[in-house]
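Below is one structure. I have some questions about it.
Only a single protein chain was left out; the remaining protein chains are all shown in position.
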Amino acid sequence: MNLSRRMFAKGMLATTAMFAFASSLPKALLAAYNKEAFESNKMADAMKAYYGTAETTESDQIKITAPNIAENGAVVPISISSEIDGAESISIFVENNPTPLIGSFILLGAKQNISTRIKMAKTSNLYAVVKAKGKLYATHQEIKVTIGGCGG
Amino acid sequence: MKYLILTWALLLTSAVAFAADVNPEQDRQAYQKHFTEAFKEVPLKEFTNGVYAIDPEGRAQWEAIEEFPPYEIAIEKGETEWNTPFANGKTYQSCFKWPVAEGLRQHYPYFDAERKMVVTLERALNECREANGEEAFGWKKGKLVDLSAYVSFQSRGKLIKVQIEGADAKAAYAEGKQFYYAKRGQLNMSCADCHIYNAGNNVRADVLSPGLGHPSHFPVYRSKWDAMGSLHRRFGGCNNNIRAKPFKAQGKEYSNLEFFLTYMSNGLPYNGPGARK
Amino acid sequence: MKRFSLLLLSAMVLTLGACETKKKEADKPMVTKAKVGSVDCNKETFDKYIGEAEAALAKARSVGHEWVNTAKEIDTAKELAGQGRFDEACKDAHAGLLQGVMAYRQYEDNKNAGPRF
Partner (left out) sequence: MADKIRIRARQDQGVVEVKALMEHPMETGQRKDKKGNKIPAHFIQTVTAKANGKVVFEAYWGGAISKNPYLAFEYNGKSGDQVELVAVDNQGQTFNGSTKVR
(Lines give C-alpha, C1' and ligand atoms only; values in the text may rest on other atoms or scores of the structure.)
Protein backbone atom coordinates (compact mmCIF):
# COMPACT_ATOMS: atom_id res chain seq x y z
CA MET A 1 0.00 0.00 0.00
CA ASN A 2 2.71 2.30 1.08
CA LEU A 3 4.76 1.37 -1.94
CA SER A 4 1.98 1.87 -4.42
CA ARG A 5 1.12 5.22 -2.91
CA ARG A 6 4.70 6.29 -3.26
CA MET A 7 4.71 5.14 -6.83
CA PHE A 8 1.51 6.99 -7.46
CA ALA A 9 2.95 10.15 -5.96
CA LYS A 10 6.03 9.74 -8.11
CA GLY A 11 3.90 9.25 -11.17
CA MET A 12 1.94 12.37 -10.35
CA LEU A 13 5.11 14.34 -10.03
CA ALA A 14 6.35 13.17 -13.39
CA THR A 15 3.02 13.98 -15.00
CA THR A 16 2.97 17.41 -13.47
CA ALA A 17 6.50 17.98 -14.65
CA MET A 18 5.54 16.96 -18.15
CA PHE A 19 2.56 19.25 -18.17
CA ALA A 20 4.63 22.11 -16.86
CA PHE A 21 7.10 21.39 -19.60
CA ALA A 22 4.51 21.10 -22.34
CA SER A 23 2.89 24.35 -21.33
CA SER A 24 6.26 26.06 -21.43
CA LEU A 25 6.53 25.15 -25.11
CA PRO A 26 5.43 27.90 -27.43
CA LYS A 27 1.76 27.50 -28.28
CA ALA A 28 2.53 28.05 -31.92
CA LEU A 29 4.67 24.96 -32.07
CA LEU A 30 2.12 22.56 -30.68
CA ALA A 31 -0.47 23.88 -33.08
CA ALA A 32 1.83 23.95 -36.05
CA TYR A 33 2.49 20.29 -36.73
CA ASN A 34 0.93 20.00 -40.14
CA LYS A 35 -0.33 16.43 -40.27
CA GLU A 36 -1.89 16.83 -43.70
CA ALA A 37 1.35 18.02 -45.26
CA PHE A 38 3.37 15.23 -43.70
CA GLU A 39 0.88 12.61 -44.86
CA SER A 40 0.50 13.83 -48.45
CA ASN A 41 1.68 11.29 -51.01
CA LYS A 42 2.58 13.79 -53.71
CA MET A 43 5.14 16.53 -53.39
CA ALA A 44 2.89 19.22 -54.84
CA ASP A 45 0.09 18.28 -52.43
CA ALA A 46 2.48 18.30 -49.51
CA MET A 47 3.74 21.74 -50.50
CA LYS A 48 0.25 23.09 -50.95
CA ALA A 49 -0.79 21.70 -47.59
CA TYR A 50 2.27 23.13 -45.94
CA TYR A 51 2.71 26.50 -47.67
CA GLY A 52 -0.60 27.02 -49.42
CA THR A 53 1.21 26.94 -52.75
CA ALA A 54 3.56 24.66 -54.66
CA GLU A 55 5.17 27.47 -56.61
CA THR A 56 8.84 28.04 -55.96
CA THR A 57 11.60 30.14 -57.48
CA GLU A 58 14.81 28.35 -58.39
CA SER A 59 17.66 29.77 -56.33
CA ASP A 60 21.40 29.27 -56.47
CA GLN A 61 21.70 30.73 -52.99
CA ILE A 62 20.62 27.43 -51.49
CA LYS A 63 23.23 24.72 -51.18
CA ILE A 64 22.56 21.02 -50.66
CA THR A 65 25.37 18.85 -49.37
CA ALA A 66 24.33 15.26 -49.97
CA PRO A 67 25.75 12.15 -51.61
CA ASN A 68 25.17 11.50 -55.31
CA ILE A 69 24.88 7.83 -54.48
CA ALA A 70 23.56 6.94 -51.06
CA GLU A 71 25.47 4.17 -49.30
CA ASN A 72 22.30 3.14 -47.55
CA GLY A 73 18.87 4.60 -48.24
CA ALA A 74 18.00 4.27 -44.56
CA VAL A 75 20.67 6.74 -43.50
CA VAL A 76 21.41 9.50 -45.98
CA PRO A 77 23.33 12.37 -44.37
CA ILE A 78 22.33 15.78 -45.74
CA SER A 79 23.10 19.40 -45.02
CA ILE A 80 21.26 22.45 -46.33
CA SER A 81 22.59 25.96 -46.14
CA SER A 82 21.38 29.14 -47.74
CA GLU A 83 22.07 32.86 -47.92
CA ILE A 84 18.61 34.12 -48.68
CA ASP A 85 17.75 37.36 -46.98
CA GLY A 86 15.03 36.99 -44.37
CA ALA A 87 14.87 33.20 -44.47
CA GLU A 88 12.31 31.86 -41.99
CA SER A 89 12.44 28.14 -42.61
CA ILE A 90 14.16 25.38 -44.54
CA SER A 91 12.13 22.36 -45.60
CA ILE A 92 13.18 19.11 -47.21
CA PHE A 93 11.15 17.14 -49.73
CA VAL A 94 12.09 13.84 -51.33
CA GLU A 95 9.98 13.59 -54.46
CA ASN A 96 9.78 9.79 -54.71
CA ASN A 97 9.28 8.99 -51.05
CA PRO A 98 5.84 7.63 -50.07
CA THR A 99 5.35 10.85 -48.12
CA PRO A 100 7.63 13.47 -49.69
CA LEU A 101 7.77 16.02 -46.85
CA ILE A 102 10.69 14.91 -44.71
CA GLY A 103 10.98 17.78 -42.30
CA SER A 104 10.79 21.49 -41.83
CA PHE A 105 13.27 23.53 -39.83
CA ILE A 106 12.12 26.85 -38.41
CA LEU A 107 14.88 29.39 -37.98
CA LEU A 108 13.81 31.42 -34.99
CA GLY A 109 17.13 33.18 -34.87
CA ALA A 110 19.06 30.12 -35.96
CA LYS A 111 21.36 30.35 -38.95
CA GLN A 112 20.56 29.01 -42.40
CA ASN A 113 22.59 25.86 -41.97
CA ILE A 114 21.13 22.57 -40.85
CA SER A 115 22.14 18.92 -41.02
CA THR A 116 20.28 15.69 -40.47
CA ARG A 117 20.03 12.11 -41.75
CA ILE A 118 17.06 10.95 -43.78
CA LYS A 119 15.47 7.83 -45.23
CA MET A 120 15.02 7.49 -48.97
CA ALA A 121 12.91 4.73 -50.44
CA LYS A 122 14.47 4.95 -53.89
CA THR A 123 16.41 7.20 -56.24
CA SER A 124 14.86 10.64 -56.17
CA ASN A 125 15.31 14.36 -56.36
CA LEU A 126 15.77 15.99 -53.01
CA TYR A 127 14.34 19.50 -52.81
CA ALA A 128 15.44 22.10 -50.31
CA VAL A 129 12.83 24.84 -49.99
CA VAL A 130 13.54 28.08 -48.19
CA LYS A 131 10.71 30.35 -47.17
CA ALA A 132 11.67 34.01 -46.96
CA LYS A 133 9.42 37.07 -46.76
CA GLY A 134 6.42 35.10 -47.95
CA LYS A 135 8.19 33.65 -50.97
CA LEU A 136 9.47 30.14 -51.64
CA TYR A 137 12.91 29.47 -53.05
CA ALA A 138 14.12 26.02 -53.99
CA THR A 139 16.96 23.98 -55.33
CA HIS A 140 17.32 20.26 -55.84
CA GLN A 141 19.76 17.43 -56.26
CA GLU A 142 19.34 13.89 -57.41
CA ILE A 143 20.38 11.20 -54.94
CA LYS A 144 20.70 7.68 -56.25
CA VAL A 145 19.62 4.86 -53.98
CA THR A 146 20.96 1.58 -55.27
CA ILE A 147 20.54 -2.01 -54.28
CA GLY A 148 23.57 -2.90 -52.25
CA GLY A 149 25.79 -5.85 -52.85
CA CYS A 150 26.87 -7.13 -49.51
CA GLY A 151 27.42 -3.83 -47.78
CA GLY A 152 30.12 -2.56 -45.51
CA MET B 1 43.21 -47.52 -23.69
CA LYS B 2 46.37 -48.33 -25.58
CA TYR B 3 44.64 -47.29 -28.78
CA LEU B 4 43.59 -44.08 -27.21
CA ILE B 5 47.14 -43.19 -26.26
CA LEU B 6 48.33 -44.18 -29.69
CA THR B 7 45.72 -42.00 -31.34
CA TRP B 8 46.62 -39.11 -29.12
CA ALA B 9 50.29 -39.54 -29.88
CA LEU B 10 49.53 -39.64 -33.58
CA LEU B 11 47.33 -36.60 -33.38
CA LEU B 12 49.98 -34.75 -31.45
CA THR B 13 52.76 -35.52 -33.91
CA SER B 14 50.58 -34.56 -36.83
CA ALA B 15 49.67 -31.30 -35.11
CA VAL B 16 53.32 -30.54 -34.54
CA ALA B 17 54.26 -31.48 -38.09
CA PHE B 18 51.45 -29.27 -39.33
CA ALA B 19 52.48 -26.41 -37.09
CA ALA B 20 56.03 -26.54 -38.40
CA ASP B 21 54.79 -25.31 -41.79
CA VAL B 22 52.88 -22.44 -40.24
CA ASN B 23 54.61 -19.11 -40.43
CA PRO B 24 52.20 -16.39 -39.33
CA GLU B 25 54.71 -13.58 -39.49
CA GLN B 26 55.65 -14.37 -43.06
CA ASP B 27 51.95 -14.58 -43.92
CA ARG B 28 51.27 -11.23 -42.28
CA GLN B 29 54.03 -9.46 -44.17
CA ALA B 30 52.84 -10.85 -47.48
CA TYR B 31 49.25 -9.93 -46.64
CA GLN B 32 50.03 -6.37 -45.68
CA LYS B 33 52.39 -5.96 -48.62
CA HIS B 34 49.63 -6.99 -50.98
CA PHE B 35 47.35 -4.21 -49.76
CA THR B 36 49.94 -1.48 -49.48
CA GLU B 37 50.97 -2.23 -53.05
CA ALA B 38 47.44 -2.57 -54.38
CA PHE B 39 46.46 0.75 -52.78
CA LYS B 40 49.67 2.73 -52.94
CA GLU B 41 48.01 6.03 -52.07
CA VAL B 42 46.49 4.68 -48.84
CA PRO B 43 48.66 5.01 -45.71
CA LEU B 44 48.84 1.77 -43.70
CA LYS B 45 46.92 3.16 -40.74
CA GLU B 46 44.04 4.23 -43.00
CA PHE B 47 43.12 0.62 -43.69
CA THR B 48 41.46 0.55 -40.29
CA ASN B 49 38.70 2.64 -41.86
CA GLY B 50 37.75 -0.21 -44.14
CA VAL B 51 36.06 0.70 -47.40
CA TYR B 52 36.23 4.39 -46.49
CA ALA B 53 39.98 4.26 -47.02
CA ILE B 54 39.36 3.70 -50.73
CA ASP B 55 35.85 5.00 -51.51
CA PRO B 56 35.60 8.82 -51.42
CA GLU B 57 31.83 8.94 -52.02
CA GLY B 58 31.20 6.58 -49.13
CA ARG B 59 33.77 8.34 -47.01
CA ALA B 60 31.96 11.68 -47.16
CA GLN B 61 28.80 10.03 -45.85
CA TRP B 62 30.72 8.13 -43.19
CA GLU B 63 32.38 11.32 -42.02
CA ALA B 64 28.98 12.99 -41.75
CA ILE B 65 27.79 10.10 -39.60
CA GLU B 66 30.95 10.25 -37.50
CA GLU B 67 29.96 13.84 -36.57
CA PHE B 68 27.72 12.21 -33.99
CA PRO B 69 27.84 8.46 -34.53
CA PRO B 70 24.98 6.29 -33.32
CA TYR B 71 27.45 3.93 -31.63
CA GLU B 72 27.90 6.54 -28.91
CA ILE B 73 24.61 5.37 -27.47
CA ALA B 74 26.08 1.86 -27.26
CA ILE B 75 29.26 3.12 -25.60
CA GLU B 76 27.19 4.92 -22.99
CA LYS B 77 25.02 1.89 -22.29
CA GLY B 78 28.09 -0.33 -22.17
CA GLU B 79 29.74 1.96 -19.65
CA THR B 80 26.70 1.80 -17.40
CA GLU B 81 26.70 -1.99 -17.67
CA TRP B 82 30.45 -2.16 -16.96
CA ASN B 83 30.00 -0.11 -13.80
CA THR B 84 26.99 -2.00 -12.54
CA PRO B 85 28.07 -4.63 -9.98
CA PHE B 86 26.87 -8.23 -10.31
CA ALA B 87 24.50 -9.66 -7.71
CA ASN B 88 27.56 -10.87 -5.78
CA GLY B 89 28.86 -7.32 -5.54
CA LYS B 90 31.83 -7.85 -7.87
CA THR B 91 32.33 -5.97 -11.12
CA TYR B 92 33.54 -6.77 -14.62
CA GLN B 93 36.86 -5.17 -13.73
CA SER B 94 37.49 -7.94 -11.19
CA CYS B 95 37.85 -10.42 -14.08
CA PHE B 96 40.56 -8.46 -15.87
CA LYS B 97 44.11 -7.81 -14.79
CA TRP B 98 44.34 -4.64 -16.88
CA PRO B 99 42.38 -1.54 -15.92
CA VAL B 100 39.64 -0.86 -18.47
CA ALA B 101 40.79 2.72 -18.88
CA GLU B 102 43.98 1.43 -20.50
CA GLY B 103 41.95 -0.70 -22.84
CA LEU B 104 41.28 -4.42 -22.91
CA ARG B 105 40.62 -4.94 -26.60
CA GLN B 106 44.34 -5.04 -27.44
CA HIS B 107 44.77 -8.15 -25.26
CA TYR B 108 42.30 -10.11 -27.39
CA PRO B 109 41.91 -12.42 -29.15
CA TYR B 110 44.52 -14.63 -27.51
CA PHE B 111 45.16 -18.34 -27.45
CA ASP B 112 44.45 -19.99 -24.13
CA ALA B 113 47.02 -22.78 -24.06
CA GLU B 114 45.36 -24.60 -21.19
CA ARG B 115 41.94 -24.75 -22.78
CA LYS B 116 43.44 -25.01 -26.27
CA MET B 117 41.13 -22.39 -27.68
CA VAL B 118 40.97 -18.84 -28.94
CA VAL B 119 39.47 -16.43 -26.43
CA THR B 120 37.89 -13.30 -27.89
CA LEU B 121 37.04 -10.14 -25.96
CA GLU B 122 33.34 -10.96 -26.17
CA ARG B 123 33.96 -14.44 -24.80
CA ALA B 124 36.01 -13.04 -21.92
CA LEU B 125 33.21 -10.62 -21.05
CA ASN B 126 30.56 -13.31 -21.05
CA GLU B 127 32.77 -15.74 -19.13
CA CYS B 128 33.21 -13.00 -16.56
CA ARG B 129 29.46 -12.84 -16.17
CA GLU B 130 29.14 -16.58 -15.81
CA ALA B 131 32.02 -16.78 -13.31
CA ASN B 132 30.07 -14.33 -11.19
CA GLY B 133 26.83 -16.24 -11.34
CA GLU B 134 25.19 -14.11 -14.03
CA GLU B 135 23.65 -15.39 -17.22
CA ALA B 136 25.62 -14.91 -20.41
CA PHE B 137 24.36 -12.28 -22.85
CA GLY B 138 23.61 -13.10 -26.49
CA TRP B 139 26.77 -13.00 -28.62
CA LYS B 140 25.85 -10.98 -31.68
CA LYS B 141 23.96 -7.87 -30.55
CA GLY B 142 22.47 -6.16 -27.54
CA LYS B 143 24.05 -5.80 -24.14
CA LEU B 144 27.21 -7.78 -24.77
CA VAL B 145 27.94 -5.74 -27.86
CA ASP B 146 27.29 -2.48 -25.97
CA LEU B 147 29.76 -3.66 -23.36
CA SER B 148 32.25 -4.57 -26.06
CA ALA B 149 31.72 -1.14 -27.65
CA TYR B 150 32.57 0.61 -24.39
CA VAL B 151 35.61 -1.55 -23.75
CA SER B 152 36.81 -1.23 -27.35
CA PHE B 153 36.45 2.54 -27.21
CA GLN B 154 38.99 2.60 -24.37
CA SER B 155 41.44 0.80 -26.64
CA ARG B 156 41.34 3.32 -29.47
CA GLY B 157 44.86 3.99 -30.69
CA LYS B 158 46.33 0.89 -29.06
CA LEU B 159 48.08 -1.35 -31.56
CA ILE B 160 46.89 -4.77 -32.62
CA LYS B 161 49.42 -7.32 -31.37
CA VAL B 162 48.04 -10.82 -31.51
CA GLN B 163 50.56 -13.41 -30.38
CA ILE B 164 50.82 -16.95 -31.69
CA GLU B 165 52.97 -19.22 -29.55
CA GLY B 166 53.09 -22.98 -29.47
CA ALA B 167 51.83 -25.72 -31.73
CA ASP B 168 48.19 -25.51 -30.63
CA ALA B 169 47.99 -21.77 -31.23
CA LYS B 170 49.58 -22.26 -34.63
CA ALA B 171 47.06 -24.97 -35.44
CA ALA B 172 44.19 -22.62 -34.53
CA TYR B 173 45.77 -19.92 -36.68
CA ALA B 174 46.17 -22.36 -39.56
CA GLU B 175 42.51 -23.31 -39.30
CA GLY B 176 41.48 -19.67 -39.36
CA LYS B 177 43.70 -19.11 -42.37
CA GLN B 178 42.29 -22.09 -44.24
CA PHE B 179 38.78 -20.82 -43.51
CA TYR B 180 39.64 -17.41 -44.92
CA TYR B 181 40.92 -18.76 -48.20
CA ALA B 182 38.48 -21.64 -48.70
CA LYS B 183 35.60 -21.14 -51.11
CA ARG B 184 32.23 -21.83 -49.55
CA GLY B 185 28.54 -21.68 -50.29
CA GLN B 186 26.51 -21.82 -53.44
CA LEU B 187 28.37 -18.83 -54.86
CA ASN B 188 31.65 -20.69 -54.35
CA MET B 189 33.50 -17.70 -52.93
CA SER B 190 36.01 -17.24 -50.15
CA CYS B 191 36.57 -14.31 -47.80
CA ALA B 192 39.73 -13.66 -49.80
CA ASP B 193 37.89 -13.64 -53.14
CA CYS B 194 36.06 -10.47 -52.12
CA HIS B 195 38.37 -8.82 -49.64
CA ILE B 196 41.79 -9.54 -51.16
CA TYR B 197 41.52 -10.26 -54.88
CA ASN B 198 38.54 -8.02 -55.53
CA ALA B 199 39.01 -5.35 -52.87
CA GLY B 200 38.17 -2.01 -54.49
CA ASN B 201 35.93 -3.59 -57.13
CA ASN B 202 32.18 -3.27 -57.06
CA VAL B 203 29.52 -5.75 -56.09
CA ARG B 204 26.55 -3.94 -57.55
CA ALA B 205 26.76 -0.52 -55.92
CA ASP B 206 29.03 -1.58 -53.08
CA VAL B 207 32.78 -1.20 -53.15
CA LEU B 208 34.45 -4.26 -51.64
CA SER B 209 36.55 -3.32 -48.65
CA PRO B 210 40.17 -4.41 -48.20
CA GLY B 211 40.61 -7.21 -45.67
CA LEU B 212 43.50 -5.46 -43.97
CA GLY B 213 42.19 -3.60 -40.93
CA HIS B 214 38.85 -5.40 -40.89
CA PRO B 215 38.91 -6.42 -37.21
CA SER B 216 40.15 -3.03 -35.96
CA HIS B 217 36.83 -1.22 -35.70
CA PHE B 218 34.38 -3.75 -34.32
CA PRO B 219 31.80 -3.83 -32.89
CA VAL B 220 30.07 -1.62 -35.46
CA TYR B 221 26.83 0.27 -35.80
CA ARG B 222 25.67 -0.88 -39.19
CA SER B 223 23.01 1.18 -40.94
CA LYS B 224 21.77 -1.95 -42.63
CA TRP B 225 21.17 -3.55 -39.25
CA ASP B 226 19.91 -0.30 -37.76
CA ALA B 227 21.86 -1.50 -34.75
CA MET B 228 25.17 -2.59 -33.29
CA GLY B 229 26.69 -5.96 -34.06
CA SER B 230 29.80 -7.98 -33.27
CA LEU B 231 32.51 -9.13 -35.67
CA HIS B 232 31.05 -12.63 -35.59
CA ARG B 233 27.64 -11.26 -36.53
CA ARG B 234 29.31 -9.74 -39.58
CA PHE B 235 31.10 -13.00 -40.40
CA GLY B 236 27.71 -14.69 -40.36
CA GLY B 237 26.30 -12.05 -42.71
CA CYS B 238 29.20 -12.51 -45.13
CA ASN B 239 28.76 -16.28 -45.17
CA ASN B 240 25.08 -15.86 -45.77
CA ASN B 241 25.84 -13.50 -48.68
CA ILE B 242 27.78 -16.22 -50.44
CA ARG B 243 24.96 -18.66 -49.63
CA ALA B 244 26.95 -20.66 -47.12
CA LYS B 245 25.32 -21.62 -43.86
CA PRO B 246 26.71 -19.27 -41.21
CA PHE B 247 28.51 -20.74 -38.22
CA LYS B 248 27.67 -20.04 -34.61
CA ALA B 249 29.04 -16.80 -33.18
CA GLN B 250 31.98 -17.52 -30.88
CA GLY B 251 32.20 -21.08 -32.15
CA LYS B 252 35.55 -22.55 -33.09
CA GLU B 253 35.33 -21.59 -36.77
CA TYR B 254 34.75 -17.86 -36.31
CA SER B 255 37.02 -17.61 -33.26
CA ASN B 256 39.90 -19.10 -35.23
CA LEU B 257 39.03 -16.86 -38.17
CA GLU B 258 39.12 -13.82 -35.89
CA PHE B 259 42.48 -15.02 -34.54
CA PHE B 260 43.94 -15.26 -38.04
CA LEU B 261 42.33 -12.09 -39.34
CA THR B 262 43.38 -9.99 -36.37
CA TYR B 263 46.93 -11.31 -36.63
CA MET B 264 46.99 -10.16 -40.26
CA SER B 265 46.35 -6.61 -39.01
CA ASN B 266 49.05 -6.69 -36.32
CA GLY B 267 50.71 -3.31 -36.04
CA LEU B 268 47.61 -1.33 -37.01
CA PRO B 269 45.70 0.62 -34.34
CA TYR B 270 42.33 -0.31 -32.91
CA ASN B 271 39.70 2.32 -33.75
CA GLY B 272 36.42 0.73 -32.69
CA PRO B 273 33.59 0.93 -32.30
CA GLY B 274 32.83 1.93 -35.87
CA ALA B 275 29.97 3.04 -38.10
CA ARG B 276 29.33 1.24 -41.36
CA LYS B 277 26.70 1.42 -44.07
CA MET C 1 34.16 -33.81 -62.32
CA LYS C 2 33.74 -31.78 -65.43
CA ARG C 3 30.00 -31.91 -64.98
CA PHE C 4 30.30 -30.72 -61.42
CA SER C 5 32.39 -27.70 -62.27
CA LEU C 6 29.97 -26.92 -65.05
CA LEU C 7 27.04 -27.09 -62.69
CA LEU C 8 28.86 -25.05 -60.13
CA LEU C 9 29.74 -22.48 -62.71
CA SER C 10 26.19 -22.12 -63.93
CA ALA C 11 24.97 -22.01 -60.35
CA MET C 12 27.36 -19.15 -59.77
CA VAL C 13 26.35 -17.29 -62.87
CA LEU C 14 22.70 -17.62 -62.04
CA THR C 15 22.96 -16.60 -58.45
CA LEU C 16 25.72 -14.02 -58.72
CA GLY C 17 24.46 -10.56 -58.38
CA ALA C 18 21.62 -11.86 -56.28
CA CYS C 19 23.92 -11.46 -53.36
CA GLU C 20 21.30 -11.05 -50.72
CA THR C 21 18.53 -8.75 -51.63
CA LYS C 22 16.85 -11.09 -54.04
CA LYS C 23 16.56 -13.89 -51.55
CA LYS C 24 13.54 -15.42 -53.25
CA GLU C 25 15.37 -16.08 -56.45
CA ALA C 26 18.42 -17.46 -54.76
CA ASP C 27 16.22 -19.69 -52.64
CA LYS C 28 15.44 -21.67 -55.72
CA PRO C 29 18.47 -23.38 -57.14
CA MET C 30 17.40 -23.16 -60.74
CA VAL C 31 20.21 -25.25 -62.07
CA THR C 32 19.48 -28.31 -60.06
CA LYS C 33 15.79 -28.03 -60.75
CA ALA C 34 16.26 -27.64 -64.46
CA LYS C 35 18.62 -30.58 -64.42
CA VAL C 36 16.20 -32.96 -62.81
CA GLY C 37 13.63 -33.02 -65.56
CA SER C 38 11.25 -35.95 -65.37
CA VAL C 39 11.91 -38.41 -62.63
CA ASP C 40 9.49 -41.18 -62.12
CA CYS C 41 8.53 -40.42 -58.61
CA ASN C 42 6.57 -42.23 -55.98
CA LYS C 43 6.86 -42.86 -52.26
CA GLU C 44 9.57 -45.43 -52.74
CA THR C 45 11.83 -43.42 -55.00
CA PHE C 46 11.25 -40.36 -52.87
CA ASP C 47 12.37 -42.15 -49.74
CA LYS C 48 15.52 -43.20 -51.55
CA TYR C 49 16.25 -39.68 -52.77
CA ILE C 50 15.54 -37.99 -49.51
CA GLY C 51 17.73 -40.47 -47.66
CA GLU C 52 20.58 -39.76 -50.04
CA ALA C 53 20.00 -36.04 -49.81
CA GLU C 54 20.08 -36.11 -46.02
CA ALA C 55 23.23 -38.18 -46.02
CA ALA C 56 24.89 -35.80 -48.48
CA LEU C 57 23.89 -32.81 -46.37
CA ALA C 58 25.18 -34.46 -43.20
CA LYS C 59 28.46 -35.18 -44.93
CA ALA C 60 28.84 -31.58 -46.12
CA ARG C 61 27.84 -30.27 -42.71
CA SER C 62 30.38 -32.47 -40.95
CA VAL C 63 33.18 -30.69 -42.80
CA GLY C 64 31.71 -27.21 -42.36
CA HIS C 65 30.56 -26.67 -45.92
CA GLU C 66 26.78 -26.68 -45.65
CA TRP C 67 25.08 -24.33 -48.08
CA VAL C 68 22.46 -22.02 -46.84
CA ASN C 69 19.43 -23.49 -48.61
CA THR C 70 20.05 -27.21 -48.58
CA ALA C 71 18.25 -28.03 -45.35
CA LYS C 72 15.31 -25.88 -46.48
CA GLU C 73 15.21 -27.76 -49.78
CA ILE C 74 15.00 -31.08 -47.94
CA ASP C 75 12.33 -29.82 -45.56
CA THR C 76 10.24 -28.59 -48.46
CA ALA C 77 10.66 -31.93 -50.20
CA LYS C 78 9.37 -33.75 -47.12
CA GLU C 79 6.46 -31.39 -46.81
CA LEU C 80 5.48 -31.93 -50.44
CA ALA C 81 5.83 -35.69 -50.08
CA GLY C 82 3.59 -35.52 -47.04
CA GLN C 83 0.95 -33.95 -49.26
CA GLY C 84 1.40 -36.69 -51.80
CA ARG C 85 2.97 -34.29 -54.32
CA PHE C 86 5.80 -36.69 -55.16
CA ASP C 87 6.88 -35.17 -58.48
CA GLU C 88 7.70 -31.85 -56.89
CA ALA C 89 9.02 -33.54 -53.75
CA CYS C 90 11.52 -35.56 -55.74
CA LYS C 91 12.75 -32.46 -57.54
CA ASP C 92 13.45 -30.74 -54.27
CA ALA C 93 15.03 -33.84 -52.79
CA HIS C 94 17.24 -34.03 -55.85
CA ALA C 95 18.16 -30.39 -55.49
CA GLY C 96 19.11 -31.02 -51.87
CA LEU C 97 21.15 -34.04 -52.86
CA LEU C 98 23.00 -32.19 -55.58
CA GLN C 99 23.76 -29.28 -53.27
CA GLY C 100 25.04 -31.61 -50.57
CA VAL C 101 27.29 -33.41 -53.00
CA MET C 102 28.62 -30.21 -54.52
CA ALA C 103 29.23 -28.73 -51.10
CA TYR C 104 31.32 -31.71 -50.10
CA ARG C 105 33.25 -31.52 -53.32
CA GLN C 106 33.84 -27.88 -52.56
CA TYR C 107 35.32 -28.90 -49.23
CA GLU C 108 37.65 -31.37 -50.89
CA ASP C 109 38.77 -28.82 -53.44
CA ASN C 110 39.50 -26.26 -50.73
CA LYS C 111 41.19 -28.37 -48.07
CA ASN C 112 44.52 -26.76 -48.72
CA ALA C 113 43.27 -23.34 -49.68
CA GLY C 114 45.75 -20.56 -49.16
CA PRO C 115 46.76 -17.17 -50.50
CA ARG C 116 47.88 -16.59 -54.04
CA PHE C 117 49.90 -13.43 -54.08
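Going by the order they are written in, the chains are A, B and C; count residues from 1 in each one.
Note that in this section contacts are C-beta pairs under 8 Å (C-beta built on N, C-alpha and C of every residue); 3 or more make two chains touch, one makes a residue touch a chain.
Here the structure is a predicted model, which means the values were calculated and not measured.
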{"item": "Shown chains that the omitted chain touches within the full complex", "value": "A, B"}
{"item": "Residue in contact with the excluded chain [from A:A49, A:L107 or A:I147]", "value": "A:L107"}
{"item": "Residue touching the undisplayed chain, where the options are A:M43, A:I62 or A:V94", "value": "A:V94"}
{"item": "Positions on chain A contacted by the hidden chain, ascending", "value": "14, 17-18, 21-22, 25-26, 29-30, 32-34, 38-39, 74-77, 79, 94, 97-99, 101-111, 113-120"}
{"item": "Chain not shown, touching residues in chain B", "value": "65, 67-68, 70, 72-73, 76, 226"}
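FYI, only the chains that are shown with their structure count from here on.
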{"item": "Euclidean distance of C-alpha centroids - chain A vs chain B, Å", "value": "39"}
{"item": "Averaged-CA centre spacing for the pair chain C and chain B, given as whole angstrom", "value": "31"}
{"item": "Residues of chain C whose C-beta touches two or more other chains", "value": "19-20"}
{"item": "Multi-chain contact residues (two or more partners), chain A", "value": "147-150"}
{"item": "For the chain C and chain B complex, residues of the former touching the latter", "value": "8, 11-12, 15-17, 19-20, 26, 29, 61, 64-71, 99, 106-107, 109-115, 117"}
{"item": "Complex contacts: residues of chain A adjacent to chain B", "value": "67-72, 74-77, 79, 115, 117, 146-152"}
{"item": "List of chain B residues in touch with chain C within their complex", "value": "27, 30-31, 34, 177-178, 181-188, 190, 192, 196, 203-204, 239-241, 243-247, 253"}
